[in-house]
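Complex shown without one protein chain; remaining protein chains in place.
Chain lettering (A and B) follows the sequence in which the chains are written, and residue indices restart at 1 in each chain.
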Amino acid sequence: MVIVVFKDELIEELKKKVEKWEKECVQEELKRHPERQKEFKTLSGIPVKRVYTPLDVQHLDYFKDLGLPGEYPFTRGIHTTMYRGRFWTMRQFAGYGTAEQTNQRFKYLLKEGETGLSMAFDFPTIIGLDSDHPMAVNEIGICGVAVDTLADMEIIFDGIPLDKVTTSMTINAPTPVLLSMYIAVGEKQGVPMHKLGGTVQNDALKEFIAQKSYVFPPEPAVKLVTDVIEFCVKNVPKWNPISISGYHIREAGATAVQELAFTIADGIAYVEAMLERGMEVDEFAHRLSFFFASHNDFFEEIAKFRAARRMWARIMKERFGAKKPRSMWLRFHTQTSGVALTAQQPENNIIRVTIQALAAVLGGTQSLHTNSMDEAWALPSEKAVRIALRTQQIIAHESGVANVVDPLAGSYYVEWLTDKMEEEAMKYIDKIDSMGGMIEAVKKGFPQREIAESAYRFQKEVDEKKRIIVGVNEYIDEEEKLEIPLLRVDPEVVRVQLARLKKVKESRDNERVERLLGELRRAAERNENVMPYVLNAVKAYATLGEIMGVLKEVYGEYQELIIF
Amino acid sequence: MSSTEKKIKVLIAKPGLNGHDRGAKVVARALRDAGMEVIYTGLRQTPEQIVETAIQEDVDVIGLSILSGAHMTLLPRVTQLLKEKGIDDVLVIAGGIIPTEDVPKLKEAGIAEVFGPGTPLQTIIEFIRKNVKRKR
Partner (left out) sequence: MKYSVEELVQRLIKGDKFAIARLISLAENDMSLAQKIISLIYPYTGKAHVIGITGPPGSGKSTLVYKLTKEWRKRGKTVGIVAVDPTSPFTGGALLGDRIRMQELTGDDGVFIRSMATRGSLGGLARATKDVVRILDASGKDIIIVETVGAGQSEINIIKIAHTILVVLCPGLGDEIQTLKAGIMEIGDIFVVNKADREGADETAMQIEDMLNMSSTFRPNEVGWIPPVVKTSAIYNVGISELVDKVEEHWRFLNKMGNEVYFRRRVEQDIFEALRDKIEQKILYNLKKTGKYDQLAEKVAMKEIDPYTAADIILNNVIRFKDEWTEENE
């Protein structure tokens, strides 16, 4: 049954009508008034027509391609009631300075109404270095919170009951360590593992492609990813042990189509890796989650989210033979695009974020972070982050869009574009398959090259004014003065953090730490799941750097590919 | 006798642990397309490595890209090391996430100009051509 129910004769009549309209009315108008551009395209470069009609969605079938919310292929949403049941989680990425400061910011955001925590770590922590490492000292606490040992984690969650909140941690290679710390904090609070809810990003492949906070080479990195997934499926069942990310891929310069394709391809690689470990698809697939960006091209983003759900459902069912509906759900978190925000006239960013957030909601996201207007200058100030949070709250409570499930379904344009994005993304996925899968494609540099090309092309378009960015290449304020408060990280952070680290190392049982690190090394060498060993080491106050050091010795370190 | 055209040699470097290299790579390509010889250091460079590379490659320009907020410590360290080694004919510029209020201090430390988000590539190219200190 097609989306639009028209009898064949009416279709023919419509075809003739559209032709006539193009030839007569449109041409007349164009003579008076040419269109702004010769060709119109989405941000990804997909050409879009003047108008879409039932003719453009003739090939789509309501049952096969759309379904109802909560029904395969889940194009219209993974839940039946979506936001009528519960709003998306409002989860603002936060963290900077010392554990105490981050604890304060978490409490502030919870008080202002956010419904989930999201944790940002500083760069040394992100790549597994302790604060006292020579390369770390300049970057302690500057773009996220510094975490060296369990002691820091305990302070971060002081007064925050882990059975009452869910926490997303943006951490990749050091995931086993940070997750273990969170579990240990929970235990100290009296919350057992199986009650903990949250997410770890834990997506190694996109590190090689985009975020570049890799540590280990591809194969061991993926092995550690699956260690965490397996451990959580068995012991921390409410946890999302991976957030397969497109956000960073998009921010690095990919188009929406590439973001969609590479993320799904990464997902396929992880499913295959888990199957190779001997697990059944329905044992773990329901715990895989995703993370996308939401960018400026409003309808393209909405179509992207819908296409993502449909693609994943089809791939899980047809390619991997999943039987349980939950295994086919593409659950995702969204962050509005950072790179789309400008340094010039930063107040304008509030508007950009609103449009992007709206697209994410109309696209059916499960959880959302909205960027602050000072994104291009510094970490969010209190004032800026509150506005960002209010943006979500206003959309939720005042705009009405959350009261109907998938309200844009049936729009000729949106349905056509959803289908088009799936088609374009599948071309990439087929290509990656022919290369031997995403891990091979990453080693060959394929996604990296595509992204570098798109990034360069975009910048040229902006420089040539083929793409207008308000305040940057048009509507510029030459005399502009920055009038918003900026967050500054207190340099005291360094002293505090180093002092704490020193104290922990002195007051712990160092022999025990040595022994447990040795057990970890042997387990890693024997190719066992490292999680239980990391958890033990963490509880004994082994440092992040020490644990990562052991793993680096066993697995080696990644060498960047040279691609522009 | 003729000499081969003296190309402007630029070192594009990523000091610190920050891995966001989209801007650095786009600028590197643009400079290459503008006829310059560009050397890219890759990620996670210390100021010492950057200066040492600049010496060995005898570059005319160093472009530092940093988005992690650590610019006030890392960038002046680069210019300080250049001074200590007696190198005074290299143009040092920076880009990334650097608040305007920090720019005067950076300029005092020897950074010739800071090119933040939204800077057209042509602006950077022209600045280099105009300000490179020809020593050859």
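FYI, contacts are C-beta pairs under 8 Å (C-beta built on N, C-alpha and C of every residue); 3 or more make two chains touch, one makes a residue touch a chain.
Computed from a prediction, not measured in an experiment: that's the story for all the values here.
*Asks:* Among B:Q49, B:Q80 or B:T100, single out the residue that touches the unshown chain.
*Replies:* Of these options, the touching residue for the absent chain is B:Q49.
*Asks:* One chain isn't shown here. Among B:L17, B:M36 or B:I111, which residue touches it?
*Replies:* B:M36
*Asks:* Take the complete complex as the reference. Which residues in subunit A touch the chain that isn't displayed?
*Replies:* 217, 556, 559-560, 562, 564
*Asks:* At which residues does subunit B meet the chain that is not included here?
*Replies:* 1-7, 9, 28-29, 31-42, 45-46, 48-49, 52-53, 55-58, 85-89, 135-136
Convention: only the chains that are shown with their structure count from here on.
*Asks:* Write out the stretch or stretches of subunit A touching subunit B in their complex.
*Replies:* Touching subunit B from subunit A are residues 123-124, 126-127, 129, 135-136, 138-139, 142-143, 211-213, 251-253, 339, 342-344, 376-379, 452, 455-456, 459-460, 462-463, 469, 471-473, 482, 486, 489, 560, 562, 564.
*Asks:* Using the touch rule from the top, collect the residues of subunit B that touch subunit A in their complex.
*Replies:* 16-22, 25-26, 28-30, 40, 42-44, 46, 68-70, 73-74, 97, 99-101, 116-118, 120-122
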